[in-house]
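The structure under discussion appears below in the form of structure tokens.
Excluded from the complex is one protein chain; the other protein chains are retained at their positions.
Coming up: chain A.
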Amino acid sequence: MNFDWSVLISAFPDLMQGLQVTLLIAFSGLAGGIVFGVVAGVALEYGGRISNALAHVYVALIRGTPIVVQVMFIFFALPLIAGIRISSIDAAIITIIINSGAYNAEIIRGALNSVPIGIQEAGLAMGLSFPAVLAHIIAPLAFRRSLPAMGNQLVNVVKDTSIFIVIGVGELTRRGQEVMAENFRSVEIWSEVAAIYFVVISAFALGLRLLERRVRLP
């Protein structure tokens, strides 16, 4: 077969629109997932009985079900249960936040746990409250410790956005499929879609690696 380069150019604007949606979902997922992950991770590591149990249930439920099922549930089932309408893009954003939050929670719990007790006691022994020790002593060290695993997880968030094709969100993968349905150039289109993902994800991974290097301790 012959590879038609001009298809790449004509499809590019459509795919860029898809990429915008992909990035919107991904960045919402990153930011919201970090917030959920920190809250649940702190609850797992330091929470009382109830908050700890809630966090455990949350993490177990999310990690024990496929993300496709989660988004189907939120998009199709939740509106029936709660009697609300929810757009597909909102369903995607909610799903990615809840999903990545659960994975982040385990990473953050581990990172908090890795900070030596003695270092925490050094802060307490100065007369700081535990929340102050958590904010000023534990958090900076746990942040560094969590970076490699968090980096992997955050890259997964970008990749996971492609599954939202199942509820028809116009993200990059979906746009690729639409373009292909018009011109039947599957080799060109899927090569181009793959290349775009690759560039975005590589740039993202590189950024994370630079951040890791920047905060590395001597």
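What we mean here is this: a residue touches a chain if its C-beta (ideal position, glycine included) is under 8 Å from a C-beta of that chain, and two chains touch if they have at least 3 such contacts; residues count from 1.
Keep in mind that, in the parts below, contacts and distances are computed from a predicted model.
Only one of "3-hydroxyacyl-CoA dehydrogenase family protein", "Glutamine ABC transporter ATP-binding protein GlnQ", "histidine kinase" or "NAD(P)H-dependent oxidoreductase subunit E" fits the UniProt record of the hidden chain, and that name is "Glutamine ABC transporter ATP-binding protein GlnQ". When the omitted chain is restored, the residue from A:A132, A:A181 or A:V199 that touches it is A:A132.
Residue in contact with the omitted chain (choice from A:L23, A:L54, A:L141 or A:I201): A:L141. Take chain A: the residues that touch the chain left off the picture are 116, 118-119, 121-122, 124-129, 132, 136-137, 140-141, 144, 217-218.
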